[in-house]
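Have a look at this one.
Every protein chain of the complex appears in place save one, which is left out.
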């Protein structure tokens, strides 16, 4: 079970480190800036979770493998950027896998530290979206994780399944597969079939105050 | 006294969660993005305080009522946005009340955890402005809490009154009412009578580097 957690955590770290490195390359940061943003995107979700549940020092600080995996992802992205960029649309799927990994890992670890079921599910979501949030804030964008369809919700749903499976005394591996599957499936429906949640329509009077910069929805 | 703290904390959470949800609706986030920003704006100030004083896991994570209150505020804002938006000017007063609640709650809790008086006052300020800071950073704005008149100062003054009352061995309720009153009064004078602090005038040579986007001061 600690091995399951480690695999999920490192898998999610690798995926998000790639996404951080791609954003860094696109903003013309030098190779070290790419590595820093890869580490931030890949680990800040897990670090936030660990600080909130009192697991100090956080795994990403205490265990070298996290920074190793992040650095590897950063270097791959930097040196093969044209190649990684060509797979950009595939990145959405890759990112959905990383989100599923992190949502499951976050919920499992929070449960292991004795948090209540609801809070364990919320911490799964925080683990999943934390790194991407910081990545986008650092390059002055409104976080994709807040704007992409069914993104934070998919993380919460996946984490919720893990917690429910735990309450039903199912094995952690079954919980992880089911939770990760639900998270990935929701993102799949959002990306492929346009599933989305409603948006409140601001009244006409405030329409002119709407933000001027509208990014494309899944844009990174 | 724990009940006083809980009431103040939850009251502040509700108010700031509404402000976070309104910003999210104005940026066209979907309903789940609205809930996430409501939670962030309503709880990050208190979570930061709790991490800094070593109260782990933070109350907003350990106690379901915080996320419940945040979700309620987010849903109200989402479904009655035209109505809540119509009360937008009243929101400034509402926000001043929330700031007073958080400043007092932050100072009281820091004192209860044995921090020095000066630091308890500073933590009251951090509790008051932390959530609003993250709210604005997440939508790529310069935080209102740094630009609005007498905002952070009002929080610090209110928290300072709480700490002074504590040193004079007054009851926590008296301290809370006096501190909250001072915080609210300062914001009242800023909003209604234009009280403000001086701004340094940059020399002509650097005027052209001044930031190009100037938001209206109390604008959200």
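Note that the chains are named A and B in the order they appear, and that numbering of residues resets to 1 at the start of each chain.
The definition used in the following text is that contacts are C-beta pairs under 8 Å (C-beta built on N, C-alpha and C of every residue); 3 or more make two chains touch, one makes a residue touch a chain.
Just so it is clear, the structure is predicted and the values come from calculations on it, not from any experiment.
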Cross-chain touch to the chain not pictured, restricted to A:62, A:118 or A:167, is A:62
Residue among A:138, A:162 or A:186 touching the omitted chain:
A:138
Quickly run down the residues of subunit A that touch the omitted chain.
24-34, 36-37, 47, 51, 56-58, 61-62, 64, 67, 78-79, 81-82, 85, 137-140
For subunit B, residues in touch with the removed chain:
51-54, 56, 115-116, 118-119, 122-123, 129, 133, 137, 140-143, 146-147, 149-150, 152-153, 156, 196-203, 205-206, 209-211
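The rule is short, and it goes like this: only the chains that are shown with their structure count from here on.
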Determine the centre-to-centre distance between subunit A and subunit B, using the mean Cα coordinates as centres, and give it in whole Å.
28
